[in-house]
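Note that this complex is displayed minus one protein chain, with the remaining chains in position.
Then we have chain A:
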């Protein structure tokens, strides 16, 4: 019986309420947490290091408010795609068509608004529907006909790229109506008294802070209600302070330039929404279950085909959204838009902790992965490194991240 536990320390879990914890204990709890979530924290730390490194190399211009703003705008569409791609990869599949779908939807939006004068809110809805349709056709073939996702989406990549060129007749089409442009380039409006900061952004930051703190406190209370172990009080406070500081920093940065970009709000909503779904919704759990062990999930009554179908439908819709953002940002639909976006989204997911065999990964991870690539891009641009070397370095970053993961797993396993 004593040989029954393998690989796990026999000690009791961290203290019940932690009121009487010593400092030494705190450090141990933190280290334990760090060790067991090495992959997630590791990537965050790596992101921090990369930011710090480039901040030094660029004499601080990386962290200038207008550059932060730029960073968000430049990477928003990859991040949107990375969220959807993370779901696809967790489910144990891959989607190579997203770059082409992005371009296709952008051109569709241009044809609607520029050529036919459709008002932009209607165009927006239609575009999302087209994206969902593209995703669901592919999802149907993958889930119900059993054609491998690699093949279906490789075909989709060719088909939608071709359709884009047909739709645009090889031309670039623009400009877009103002409302759509805002999605890619716009900022929150400036109102209220003149301060050195952007008022609404400050207010928004404050709201986020209040929300985060309330949420954390409520969560802790609920845990205690269910008489579950909670973080020691001191550590909890530390976590709160860190969270508030992070939100505050970003808010001040953005508020001292033009304010929060609209696309950041969209992105924020997506991260919170999808993060919640993947963590707390039955649907999200089922995605992890089919990716982690398909036969076991089937024998547990999970409707694997339906889940797969919706994962691809969702990917199509997010690709459409990304398509709109790209088109809006360039203020034109181009046949070459979205080229190799699928690869950037896939790389973001893997850097952010996804596993080739599925079942692992988080939405936040995809964002962190995407930011690693984004900061590398941006920083190297500031240092005027050529695109040739940029690609080499990004490739090495992907290898290093996944290599570290493999090495770390092997160490744990032995």
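The working rule: contacts are C-beta pairs under 8 Å (C-beta built on N, C-alpha and C of every residue); 3 or more make two chains touch, one makes a residue touch a chain; residues count from 1.
Methods note: contacts and distances are computed from a predicted model.
According to its UniProt record, the chain left out of view corresponds to "ABC transporter ATP-binding protein" among "ABC transporter ATP-binding protein", "MmoB/DmpM family protein", "ATPase" or "Acyl carrier protein". When the whole complex is considered, the residue among A:42, A:179, A:275 or A:292 that touches the unshown chain is A:292.
The hidden chain makes contact, of the residues A:302, A:351 or A:380, with A:302.
Between the chain not shown and the residues A:195, A:223, A:391 or A:408, the one that touches is A:223. Where chain A meets the missing chain, the touching residues are 1, 3-13, 222-223, 225-229, 279-283, 285-286, 288-289, 292-293, 295-303, 355, 359-360.
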